[in-house]
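Apart from one protein chain that is not included, each protein chain of the complex appears where it belongs.
The letters A, B and C name the chains in turn, as written, and every chain counts its residues from 1.
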Amino acid sequence: MQFKARTHRLLEVGGDTREELIFDWGIMALIAANVVAVILSTVDALYLQYQALFQLFELVSVSIFTLEYLGRIWAVTVNEGYSGPVTGRIRYALKPMLIIDLLAILPFYVGFFFVDLRFLRALRLFRFFRLLKLARYSQSIRSFKRVLQDKREDLVVSISATLILLVLAASMMYFFERTAQPDVFSSIPAAFWWAVVTLTTVGYGDVYPVTFGGRLFAAIVAFLGIGLFALPASILSSGFVEQSSTADSPTYCPHCGESLREEH
Amino acid sequence: MQFKARTHRLLEVGGDTREELIFDWGIMALIAANVVAVILSTVDALYLQYQALFQLFELVSVSIFTLEYLGRIWAVTVNEGYSGPVTGRIRYALKPMLIIDLLAILPFYVGFFFVDLRFLRALRLFRFFRLLKLARYSQSIRSFKRVLQDKREDLVVSISATLILLVLAASMMYFFERTAQPDVFSSIPAAFWWAVVTLTTVGYGDVYPVTFGGRLFAAIVAFLGIGLFALPASILSSGFVEQSSTADSPTYCPHCGESLREEH
Amino acid sequence: MQFKARTHRLLEVGGDTREELIFDWGIMALIAANVVAVILSTVDALYLQYQALFQLFELVSVSIFTLEYLGRIWAVTVNEGYSGPVTGRIRYALKPMLIIDLLAILPFYVGFFFVDLRFLRALRLFRFFRLLKLARYSQSIRSFKRVLQDKREDLVVSISATLILLVLAASMMYFFERTAQPDVFSSIPAAFWWAVVTLTTVGYGDVYPVTFGGRLFAAIVAFLGIGLFALPASILSSGFVEQSSTADSPTYCPHCGESLREEH
Partner (left out) sequence: MQFKARTHRLLEVGGDTREELIFDWGIMALIAANVVAVILSTVDALYLQYQALFQLFELVSVSIFTLEYLGRIWAVTVNEGYSGPVTGRIRYALKPMLIIDLLAILPFYVGFFFVDLRFLRALRLFRFFRLLKLARYSQSIRSFKRVLQDKREDLVVSISATLILLVLAASMMYFFERTAQPDVFSSIPAAFWWAVVTLTTVGYGDVYPVTFGGRLFAAIVAFLGIGLFALPASILSSGFVEQSSTADSPTYCPHCGESLREEH
């Protein structure tokens, strides 16, 4: 039982003993190395030459991830919130982070049962969900979360406005350009691609208007794209400024203890 | 008369009874579904296969929108501001939102009288004005409106500066490039397209300078384009910060206790 | 003499009598119309068809601008600062605004003396300096000026950093790409075009790296380009916030007259 509790403390992220820190950073390094390996394994020249090495590293890292996953499921019952041997473990396994962890190891085993290796290669891309694990290790994200939460409604309104703008821009441009470029602007869904590429100011150059009306309308859309950058930037700005102005200035004088905010 | 008042309350957006909420959200869902249907109907492959379905949904949704439109016009006389049976209804029908609602259903009937079906397809694009109806359902837009109103003058000045910059950029670039690229920079209006694509940093790549002078000038314009992003972002930022700081700054004088907000 | 003073008051921008306002707005409308005419006259199809009309409007507007220019020079001596009949007038004529006004009418007369009409067409582009005249009519620009002045040093530092970054980016990219693309990256000045197009995120697509090293370096430069947008936006933001926070909150209680800033 002592061992289970220690396993639980070790495997759960966080903790301040030396071995807990080493374990947390070790797993994180292994995740990063694994991501790099998956990326490099898609380069044919590299994969063909070091196939055995890639497969060995795959085997080792997936084994460690599997042990870690099973260990966490096994030891979680020491946590009072998940004390039920079956129901507690199932509830724990259904937490988003645990599902991501499972998705990171599953493709390896699923690939084992089938024969088609190309299918396996497509599946192994899902292993990139391991990256999201990294998020579990960060603390500084909290301040961002608070700003995003404070400004949630403003952001939702601007995203909605953007989507409506996107639909209007795509439909209008289809109306202007479909006669001149029937292949490129063949339908409104096709015109959506143009609208996205223009509003975000990416401008690949694979689709662009050629008629006078289309260009005039595209100019208006492109300038609205500037507003699209200005809105989230200014919303988040005010969020960060509010946060720091609340946190920074002292509320009570540290010397006499009187409130510095009376007037507010 | 009781029925007319109830119809008015139901059809006008807003209200807190269960049936009013269901009606508002139902109409909104129908508008969204209709927009999606119009978008998909421009994809030839889909339209040819599901033509009957598209036309049926068209018939049903336009019927509901027509009934809603006529109901609103008929029932508005219970509102004291529009009590005249004829003049009140006409004044109501001329409100921007009502005109948009009419434009959303009119193409259907206009298409019925004519024979040319292609003309009909162009007209049905106007039905996208229905999207704007969505704006009527949102409340959070108010805070944006206030910031835009507070910063109206600053935004007008920056838009004016942008337009002057646009004219200067287009004319100068015409001067630099017309000899080297007489087809692309054939006139100043043609050079405007380049200026828009560059200042908004979209950069499709269909027009760009090739001469030394043109490239030097384009570099200056592209860097001014950064300022074009910075201006609205910073103006709106200060608008949002002011709004939130208005809630923070002292409301009452700490000396005499009188309100400091009257004067504003 | 009375006439001269009245002319001076009328021709100098500003003033609140009805005729002064009409004159100011009339000149501004004529400038705008003239700019539009010059733009349209570069469209060959239009120019060939309405040549006489363009030339007539040109004659009329340049005549009015010339009379206005000469009138201002003549009448300025009633202003104490420019009372010298010759030296005062010369000092006045050398003010930037007056030079711009002169440049707006000069091409017309210079074109009269020479024979080559194509040369004339190139010169008339300088007439676009008339646009800058518009700046004289605006009042709201003052607040922008103050922010730009407050943040002058910060902006100069960021512009300097950008220029150094530009030089480094161009030289490095020349080093990476000149072997693979000797035509496109033929020299460092040629690589500058790439650096500008990338740092400003315009991305025309006429020049881009193809080697591994070049792309890695381009990725770093492109991400620095984001910082290039963030810097002026945040500098101007703080400028606008400072300005409004100084102007907005009352310094003295309007009721009891006591300072609300004591503590500051």
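Simple rule for what comes next: a contact is a pair of C-beta atoms (placed from the backbone, for glycine too) under 8 Å apart; a residue touches a chain by one contact, two chains touch by 3 or more.
All of these numbers come straight from a predicted model, not from anything done at the bench.
Colleague: For the chain that does not appear here, which of the shown chains does it touch in the whole complex?
Modeller: Every shown chain touched by the left-out chain: A, B, C.
Colleague: Which of these, A:Val43, A:Leu94 or A:Ile220, touches the one chain of the complex that we don't see?
Modeller: Touches the omitted chain: A:Val43.
Colleague: Among the options C:Leu21, C:Val36, C:Ile99 or C:Val157, which residue touches the chain absent from this view?
Modeller: In the complete complex, the chain left out is touched by residue C:Val157.
Colleague: Just the residue numbers, please: which parts of subunit C touch the chain that's not shown?
Modeller: Against the left-out chain, subunit C lists 153-154, 156-158, 160, 164, 167-168, 170-172, 174-175, 186-189, 198, 201-205, 208, 215, 218-219, 222-223, 225-227, 229-231, 233-235, 237-238, 241-242, 245, 262-264.
Colleague: Counting contacts across the full complex, list the positions on subunit B that touch the omitted chain.
Modeller: 201-205, 233-234, 237, 241
Colleague: In the whole complex, what residues of subunit A lie against the chain that is missing from view?
Modeller: 35, 38-40, 42-44, 122, 125, 128, 131-132, 134-135, 138, 140-141, 143-144, 162, 192-193, 196-197, 200-206, 228-229, 232-237, 239-241, 243-245, 248-250, 253-256, 258, 260
Note that only the chains that are shown with their structure count from here on.
Colleague: Report, in degrees rounded to the nearest 5, the angle of the rotation taking subunit A onto subunit C when the C-alpha atoms are fitted.
Modeller: 180
Colleague: By C-alpha centroid distance to the whole-protein centroid, which chain wins?
Modeller: It is chain B that sits nearest the middle.
Colleague: Between subunit A and subunit B, what's the gap in Å when you average each chain's C-alpha atoms?
Modeller: Whole-Å distance between the two chain centres: 31.
Colleague: So the centre of each chain is just the mean of its C-alpha atoms; given that, what is the distance between subunit A and subunit C in Å?
Modeller: Taking the mean C-alpha position of each chain, the two centres sit 43 Å apart.
Colleague: Mind pulling the residue numbers of subunit C that touch at least two other chains?
Modeller: In subunit C, the residues touching two or more other chains are 201-205, 233-234, 237, 241.
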